[in-house]
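Report on the following structure.
The block that comes next holds chain A.
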Amino acid sequence: MIDIAIVSAMALVGIAMLMSLWRLVRGPTAPDRILALDTLYIATIALLVLFGMYLASEVYFEAALIIAMLGFFGTVVLSKYVIRRDIVE
Partner candidate 1 sequence: MQHLILAPVLVPLLAGSILLLLERSHSIVVQRNGAWLGIALLLAASLALFARAATGEVDVYLLGDWPSRLGIVLMADRLSALMVLTTSLLAIPALMYACAGWDRRALHFHALFQIQLAGLNGAFLTGDIFNLFVFFEVLLIASYGLLLSGGRGERMAAGMHYVVFNIAASTLFLIALAFLYGLLGTLNMAEIAVRIREVPPQDLAMVRAAAGLLLVVFCAKAALLPMYLWLPDTYARAPAAVAALFTIMTKVGLYAMLRVTTLVFGEDAGALAGFGRDVLLAFGLVTLVLGGLGVVGALRLRIGAAYLVLVSAGTLFVAFALGEPGTISAGLYYLPHSCFAGAAMFLIAHIVQRERGAVGDRLLDPAPPMPRLTGMLYMVAAISLIGLPPLSGFIGKFVLLEATPSDDTAWVYAAVLGASLLVLIGLSRTGTRLFWRTEAAAEAEDGDARDVAAAAGESPAPVRKVRGIEIAATLLLLAFGVAMTVAAAPILRYTQATAEQLLSPGDYIRHVQDAVPSLREP
Partner candidate 2 sequence: MIANAATVFLLVAGCFFVLLGSLALVKLSSFFHRVHGPTKASTLGVGCILLASILYHATHGVGLQPRELLITVFLFLTAPVAAHMMSRAALSLMDNRPKDPSTTPDPEGHIRDDADERADQRERERREDAEEARRKTGTAPDTSTGQ
C-alpha cells in the first residue's frame, strides 16, 4: 500500500508541476513567472524525497538539501532584477 501511495504521490506532484508550468508559460507578469519557477523548485524537493522513499535510497538527500537551502537564490536574483535591473548593487 505504501508503495502505491508513494507512486501516486509522485504523480500528484507531477501534476502540481504541470500546473506551475502553465503559470510559467502564461505569465503574464515577471513575478508570476518567478513564482511559478519557485514553485517548481519546491515541488522538485518533494519529488526527490518521494523518489528516495521509492528506492529506499538516501542519495537524493544532498540534492534536496541544496534546493531547499539555495533554491531561492534564483528567485532572489530574478526578483532583484525586476526591482532594480541590477542584481548586485
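For anyone wondering why these and not others, all candidates are chains of the complex that A comes from, given by their letters.
Convention: a contact is a pair of C-beta atoms (placed from the backbone, for glycine too) under 8 Å apart; a residue touches a chain by one contact, two chains touch by 3 or more; residues count from 1.
None of the values given here were measured: they were computed from a predicted structure.
Set chain A beside the options 1 or 2, and in this complex the one it touches turns out to be 2. Residues 1-2, 5-6, 8-9, 12-13, 15-17, 19-20, 22-23, 27-32, 34-36, 38-39, 42-43, 45-46, 49-50, 52-53, 56, 58, 61, 64-65, 68-69, 71-72, 75-76, 78-80, 82-83 of chain A are the ones that touch candidate 2 when the two sit in their complex.
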